[in-house]
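The structure follows.
Note that one protein chain is taken out, while the other chains of the complex remain in position.
So that you can tell them apart, the chains are marked A and B in the order they are listed, and the count of residues begins at 1 in each.
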Amino acid sequence: MWRDALLVAGKDLRIELRSRVALWQVLPVAVLSLVLYAFALGPVRHTLASAAPGLYWLAVLFSTVLATQRSFAIESGEGTRDGLRASGIDPAGVFLGKAAAVAAELAVLQVVLWAAMTVLFGVHLHTAWLALVASLLATLGLAAAGTLYGALSAGLRVRETLLPLLVLPVLAPVLLAASRAWSGALSGSVSDGVSWLRVLGPFAAVYLVIGIVLYGPLLEAG
Amino acid sequence: MDPVLRLRGAVALTGRFPALSGADLEVAPGEVVSVVGPNGAGKTTLLRVLAGLLPVSAGEAVVLGVDLRTDAASVRRLVGLLGHAPALYDELTATENVRFALRAAGVGAERGGPALARVGIAGRLARAPVGGLSAGQRRRVGLATLVARAPALWLLDEPHAALDPDARTLLAELVAEAVAGGATVVFTSHEPEAASALSDRQAAMAGGRVTDVSPGSRRAKLSAVGEGGSNVA
Partner (left out) sequence: MSDAPIVGRSRPVWVRVVGLAGLVTTALTVWLGLWVTPPDQKQGNLVRLVYLHPPIAWVALYLAFGLAALSSLLYLWRRTRSLFWDRLAAASVEVGVVFNALTLATGMLWGRPSWGVWWTWDARLTSTALLLVLFLGYLALRRVPADPEVRAKRCAVAGLIAFVDVPIVHFSVVWWQTLHQGATVLNADLSPTIHGSMAWTLLLGFVALTLVFVWMVAVRYRIEVLADRTGAEHLEISLAERWAEGGVAVPTAPAPSNGSVELRPPSPVGQ
């Protein structure tokens, strides 16, 4: 399973490197959304700074949907979905590989987004390690749940509208917990922030496990 | 000798539509069988069912000793399917695509190079992203994967489409080599006569069922003596 996961992750990332879709489309949209939030909330520094963690994670959330859609669009070329299934590759490996690739893309995205947020909203990280750990756990959870739902809706004709409807409610707790954790990291109230890790960790663990277990039947249902 | 595959009254649904509506077919080891019929007859569906990609809703379906109704997934590593559109990632090169396909199938990736050379994709052509290759070349890359994997059952969906005469000769050679190596080949075609010349038997399909099976002329061509022995144009 791990070998197959590495294989699929490598393939997805290599394709991304060649096509640079995430780089040139998903990333700009994410940064753009930060700008749009400023338009929506008004230019007052104080408002933006206090809303910053939530807005940041909102941007990451929507980027997850886009990245997940992209991940499954890779396999929408004629025959590739069949080819992947027909090769007899371990479905759990496909899940982990795809989720890992999405997670990697989200990680890179967050670095840029974080830099943009520092500049645009004028916030400073007080407790960097908390923010980092929260990011790590949240990213894993987002990638796992996103990939799971991506597979659920892959190949369905109404995929573009169905995927957000399905996955965003599931990701809502991550949005909540990650925003609170980052809020703690920004303001320095570490104990508050750390308690939210207790949501992010289990979320990521649960959805990774579910993905590993249920991806097989899911692929069959496609 | 156990048949390589046996279908009895197999029904397969795509959505709600019965693409296969009760197909019967039996193929012995080492045979080359062509499946012909008009568009929409269910030829592609038949291959996908045999490859373990499409579930069988009713009837009997056994491939290489595996019952497709209960365990379609096991069949996949034993069977090699070359679809209409070869399963290639446009952004990756031919070499990368073949290596990926081989490793996904649990086969050593080093077989990819020689296989690509065998089908005539080498050098700069092998190192270019597959998206830029012609349809015929893409088909060859797909064939290379099949050659390298060397499964016991080859399923080819309209392999002759988009192939020039040289490529068709190559395909015939590869099929012969595969059969010599113990494999069984089933392919679909739009051209009954050309297909018959390459196959031991020919199955005709219409409306999701196999309506007729007739002998092909491959063996007749291969051996000067044999049944009938007359030429087919």
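By our rule, a residue touches a chain if its C-beta (ideal position, glycine included) is under 8 Å from a C-beta of that chain, and two chains touch if they have at least 3 such contacts.
All values reported here derive from a predicted model rather than from experimental measurement.
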Write down which of A:L17, A:L41, A:L132 or A:L165 is the residue touching the left-out chain. A:L165
Going by the contact rule already stated, which one of A:V29, A:L58, A:A107 or A:L176 would touch the omitted chain in the full complex? A:L176
Under the stated touch rule, tell me which residues of chain A contact the chain that is not displayed. 145, 148-149, 152-153, 156-158, 162, 165-166, 168-170, 172-173, 176-177, 180, 195-196, 199, 202-203, 206-207, 210, 214, 217-218, 220-221
Even though one chain is hidden, which residues of chain B still touch it in the full complex? 11, 13, 15-18, 21-22, 24-26, 36-38, 40-41, 55, 57, 192-193, 195-196, 202-217, 220, 227-230, 232
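By definition in this document, only the chains that are shown with their structure count from here on.
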Centroid distance [mean C-alpha coordinates] between chain B and chain A, Å: 39
For the complex, give me every residue of chain A touching chain B. 4, 7-8, 11, 14-15, 18-19, 74, 77-80, 82-89, 216, 220
Residue numbers on chain B that touch chain A, as the complex places them: 48, 51-53, 55, 72-73, 76-77, 79, 81, 83-92, 96, 100-101, 103-106, 129
